[in-house]
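Once you've had a glance at the structure underneath, I'll fire off some questions.
Every protein chain but one is kept in place in this view of the complex.
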């Protein structure tokens, strides 16, 4: 447990630092980095966060070690529950999500952070690759305080000039009022986190911009692995490393299983 | 407990006989005849009725004697509950009401069974008499399987050629397709029960028709106390009396308090 | 007020937030012109500590969203002159007052605006707010006078099957004030009974303040998480806080007290005699600056006589 931070630990820490106390977050199951980010934020600086786990709302601030539950509906994860929630109430009552932050995955991302979980191909009746479906991403991304685009792959297959289909709106056609013009009340995507880098959105154009590269990643590699031109600042820093307290919480309480170190 | 049936017992029995086993009914609080009708139907021939009481669903078929609870929210009435219901779910989820029958009161009733609970007077900002409000009658009367108009007074003040305001639709402008034309899925009003008589609706015109007079009431009295011409059949029978089994259930189990005999 | 045991054990660690509100802090929750939703139903579970606070402060121009079967909590606010507009499908106390006398008089005299609605339209508007939608459609009211009485209820053709429905705009309370059985200090509120439509008022409102009969530990909340109904932004400990109305599992309505209020209302409605109501306010509102003062004015003997199953 004493090695240098892994890329996944760095990604989780970056996300955790961006989540504020009092915010609501869903602890993912199938995505270890998102799960770790949510729990790290909660245990490190978010004692009053609303932590949603297996359709329950809970608070794990005093939990010494968090087990990992791999499946969304594993009922054992509900043992800390303070309240139960029906799935439809969670999705339909978006006003209750006004302090919520959310994560969106994608088969494709375009320069304005619009994403595709539907599939690849142009004939909707015969997609070349049928995606898993949008789940609740479309509605949640329209309403929540802000969201993050989280990707397990950084390649020109994913970062495309134009998505085959758009299942969640990022910054639409671009510009800071793109979402307002569509009437979407949520704050939109703030960052896109990949195994290579952190991207944000340029203020005026709301185009994806390189914000930092993870340790050992060259700016040129990011450029090469992105299928369109990112906005490039003059200076690209390295993504910050976890502090000792953060690493200790990750390795002893959040992820003793080593999902982020495997 | 051996006297002849009272008018209120006759009214309750008429209604009870019209309610079928398996139907859903709300046990009223402030209206003793409706309360008695619901419970009599349930105890006499409706063992599988869904009986709603104080925002709970229950089954009282084996209850030996029913207490009377005067107020809708008297929580003691919930002690037989099989399930709880939120008030908004009851009103909003009208599909769950497709086996439900309902009662509507009124300040005014017009010849097609449209009713007014809003108030009297033509200036909506300054009603001459402000009514109690529509409560849930408008939405329920639009959707439930059928409803009954129940009146504590039979007079030309109540039976008017035209309501000042309409809060629930009966048969609209008249005719059997009046409700269909408005898109209202519920079955509409079947009977109007008053202290003098039972009225129904003529098949073709859907105008109010005298169906029976209660014992001791003359047809002419009904005519005089109605502010428009009722459809008059050649022969007007007397409203049927409760049978001995019905009277026994009323007096020993449903209404030992004598609310219908006072 | 982080009172979790472990916070005491680990003094350097930031504490989980308490949302307990002390009675003097109620002032921060309300101001003139607000839209305030009142929970409970009919003669039960109205948040009367908060209601009396509003009357005591003499707030004005409120839009009051009563519960769907609105109680005399609405009537008290109307009588005290706090209200500009009422959104409520009924105001009264059933057998104890078939209609709220202050409400009736104020409506007939044109002193308040009545946003005419039935429960279906009322809940549809709250549901729209809870879903962050500008409107939702409802069918109840098609063919009636409601669109004429309330131009906010707008007939339109549905874009799918072309049926005529009413569009109800979102009804968004600035604050919802509710009364419940119990909560922990973090705002996990649990009812005895159904909770009426209080969950929806919470879902629709910008902020929700909940009075509770008792504060319980977080561990007790976790013992029955299926009972947790909502997460309050503020919790006020208020035993007997629904008085003179009932609180399921705790006490029945106080019929003598309600009769006193109704009589005061009728004197005003019939004879424009305001003296009985002024005496009522002097005794129970202005003369009782805190909830405990109020309960003392009611008296221990009366309060303990309101139990649901007592002899």
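Think of it as A, B and C in the order they're written, each chain with its own count starting at 1.
The definition used in the following text is that a contact is a pair of C-beta atoms (placed from the backbone, for glycine too) under 8 Å apart; a residue touches a chain by one contact, two chains touch by 3 or more.
In this text the structure is predicted, and so the values were computed from the model without any measurement.
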item: Among shown chains, those touching the left-out chain; value: A, B, C
item: Hidden-chain contact residue, picked from the options B:124, B:185 or B:256; value: B:185
item: Contact residue for the chain not shown (choose from C:139, C:199 or C:291); value: C:139
item: Residues of subunit B in contact with the chain not shown; value: 21-22, 45, 47-48, 50, 56-57, 59, 61-62, 78, 80-84, 92-96, 143, 185
item: For subunit C, residues in touch with the removed chain; value: 131-139, 154, 156, 158-161, 163, 165, 167, 169, 226-227
item: For subunit A, residues in touch with the removed chain; value: 29-30, 55-56, 70-76, 78, 84-88, 91-92, 94, 118, 124-143, 165-169, 172, 182-185
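Note that only the chains that are shown with their structure count from here on.
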item: Centroid spacing, where centroids are CA-atom means, of subunit A and subunit C in whole angstrom; value: 39
item: Gap in Å, rounded to a whole number, between the CA centres of subunit B and subunit A; value: 56
item: Junction residues of subunit B, two or more chains touched; value: none
